[in-house]
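Report on the following structure.
Here the complex is missing a single protein chain, while all its other protein chains stay put.
Moving on to chain A:
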């Protein structure tokens, strides 16, 4: 064995405290490796001993990744570095996504005695968040709150947006934020030199670097996604416009607390059909308002304003065709895809009509007979049921959609309309009935409309979940906690596709109700 001359006496405190320990936590594909390389280059250029490590492999494929850098203090030529970060022993933590900041806190890499936490506020959603039929998005504000407690200094901005706005990627804006934080003892020029020496996409990277640098110093506001057009621009035939004005006036007679929602709902149903339909909407709403309780802040009417509007503007072929042929849509696509005036744009729609959609477009009586006939449904499927790619930038493709959208005037005679109308009436009747005994239950029943969404099978599944929850509501009606149970059932129904959670919740309900 080789005997090394390497003894020392105990020092009583952490001798590696002088080593700067920096962790980058990112999502695979975010360029964490590039960022790490830049940091290493800055330190090396300043004459510091430095070491970087990473865990490559399958983790790169969109999984959580971690990079680790140690920088020795000046004058230490051959330090012994650690290859992995340790809990409670990190000076700078860069999180390239908000939940990764949360993960860093969970792992103990962010501590209030020393860690500067630099995080991007944007979210890259995990599959588990995205696949929930309802809203499964994790709460970023919980992480933000934890970060305030966990870190010595917490610096954050939407680094993704800052970078994209400069035509670059997040590694550059995060590098700028690191420089701007002042957590490393190197000049801004030294950081920028590292980008220049890497030689690829230098100008865009430097711009994003500057944006990140200034963002953590509070010098600039992060640009918002797209400024929303606040002022509503209504256009159309004069008669309709005056009808619209009258409808708006009618909203003014509703309780003030619910007017905003009612206006939004009204616009949705009028855009879906016409002003007469808007009148029907307000009729429904006023009937609900009449049985509402002002002491409860008109919660019933508020929910009704929202869910009746959604129920009345159901997703039929006519609506889809209408939305896809609006002038504003084409402008939106051009803006989203970044089309310049010299460039062309081809738009292909993916449609797949089935016998159900075709037959529901028929006049109510005929449609009902066709749907009852297996023979006719099979025939319709043979004629129509196939995926259709429609080029809506071409006149022929556009015209197909345009003509369908033109069926709007005829819509109220369709089978689909009759079905939706019947469903709406039955639902509102139940709500009205429930209101007499249990206000909260009535509110929850209104909210159950959220379960009905999607097209074809998805729509059918939503309807069946709605029916199941309604059946569950029957079981608990009369109990003091009925409303709470309906809420729970609805939330269970939104948790997974097959309705396993709902099934479990219903079993529980049955166990005490039957």
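Just a few scattered comments:
Definition applied: contacts are C-beta pairs under 8 Å (C-beta built on N, C-alpha and C of every residue); 3 or more make two chains touch, one makes a residue touch a chain; residues count from 1.
We adopt the following convention: contacts and distances are computed from a predicted model.
Selecting from "Response regulator transcription factor", "Aspartyl/glutamyl-tRNA(Asn/Gln) amidotransferase subunit C", "ABC transporter permease" or "Indolepyruvate ferredoxin oxidoreductase subunit alpha", the unshown chain of this assembly corresponds to "Indolepyruvate ferredoxin oxidoreductase subunit alpha" (UniProt protein name). Within the whole complex, the absent chain has one touching residue among A:84, A:295 or A:375, and that is A:84. Summary of contacts with the chain left out: across A:63, A:363 or A:504, the touching residue is A:63. Remark: the omitted chain is touched by one listed residue; of A:246, A:395 or A:437 this is A:395. Listed residues A:76, A:378 or A:471: the one in touch with the omitted chain is A:76. Here one chain is not drawn; of A:279, A:310 or A:421, the residue touching it is A:310.
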